[in-house]
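See below for the structure under consideration.
A single protein chain has been omitted; all remaining protein chains appear in their positions.
Now for chain A:
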Amino acid sequence: MVCFLANLSLGSVAIPIKDVFASLTGGEVSKSSWEFIISDYRLPKAITAIITGAGLAVSGLLMQTLFRNPLAGPFVLGISSGASFGVALYILGGTALGISAGVLGGKWGLIASASLGSFGVLLIVLAVASRIRDTMALLIIGLMVGSLTSAVVSILAYFSKAEELQRYVFWSFGSLGDLSWQGVSILTICFTVGILISIFCLKSLNAFLLGDAYAKTLGIKHSRARLLIIIATSLLAGSITAFAGPIAFVGLAVPHLVRQVIPTSNHIILLPSVILGGAILMLVCDTIAQIPHSEFTLPINAITAIVGAPVVIWLLVRKKKLMF
């Protein structure tokens, strides 16, 4: 809550907390431009930050449990690369493949292509996962699929028009601020559905902590639960990546940070904690990114990596090993 208000208040134009409150509650605001900034720019951005942080953190948690690997996350397993691939095909593929990109217009086309891309990569990773029991091999395969898709993206970029390329590059920087209220509501719908599926899977997730064999003998409908978890992950990571760009590290780092604070593996407690932790981290990162009292807004992707990477390194050094 404090983070939420601070995020609304700070930026290139500092708005006093008192006026933030007034604007939110429909009261009198000292300057009308402030009210406009709050309601049409900072509020949707803050909501996007909350959804992005929470959603990525949840998909990280789901992946870490499903693959029983502390390094798993939407980024490492190539899910984000898959989303990038989908978006690249959508934005850049038009020229390269000779088809008009405007067929599926608007945000829905972007979100559909990103979701399909991430879902596709996850299906590949899972198809391999069912054959290969070694989770380390799986991570390497996720990374390989990631490099493969980025290679295809480069080829697409080579053949595409300058303005399309620019659109893609700006998307890949990650941004929380480009969303209209319509975009925010689409994102909210995807987020809500993803979280609802995750809540439905809570019991299976706890069983997966014991491994596939134990989960099966506990009466879990294994393949159905696995598919649901993957659908939830790709919906969350896919929609967020589509709207806000590929945002690194949040998915990997937040579940580990939360486990430091709350010593439990029970997903009924972990899931809401991770949602809260992810939202807070993202709001903080976004507040840093918009640099209070300056004209600049840094790419959010850079900030999450700058904040996230040292945290993971610090955890590894302190705990000697990461656990899922």
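FYI, a contact is a pair of C-beta atoms (placed from the backbone, for glycine too) under 8 Å apart; a residue touches a chain by one contact, two chains touch by 3 or more; residues count from 1.
Keep this in mind: contacts and distances are computed from a predicted model.
Novice: Absent chain per UniProt: "Ligase-associated DNA damage response endonuclease PdeM", "Phosphate transport system permease protein PstA", "Carbon-monoxide dehydrogenase small subunit" or "ABC transporter ATP-binding protein"?
Specialist: Matching the unshown chain against "Ligase-associated DNA damage response endonuclease PdeM", "Phosphate transport system permease protein PstA", "Carbon-monoxide dehydrogenase small subunit" or "ABC transporter ATP-binding protein" yields "ABC transporter ATP-binding protein".
Novice: Out of A:Ala127, A:Val169 or A:Ile268, point to the residue that touches the absent chain in the complete complex.
Specialist: Candidates A:Ala127, A:Val169 or A:Ile268; residue touching the omitted chain: A:Ile268.
Novice: Pick from A:Ala112, A:Leu126, A:Ala157 or A:Leu202: which residue touches the chain that isn't shown?
Specialist: A:Leu202
Novice: Consider the whole complex, including the chain that is not shown, and state which of A:Ala112, A:Leu126, A:Val152 or A:Leu210 touches that chain.
Specialist: A:Leu210
Novice: Would you indicate which residue among A:Ile124, A:Ala157, A:Val193 or A:Leu218 is in contact with the undisplayed chain?
Specialist: Counting the whole complex, the residue in contact with the absent chain is A:Leu218.
Novice: Contacts of chain A with the missing chain: which residues?
Specialist: Interface residues of chain A facing the absent chain: 65, 68, 135, 200, 202-203, 206-207, 209-211, 213-214, 216-221, 259, 263-266, 268, 323-324.
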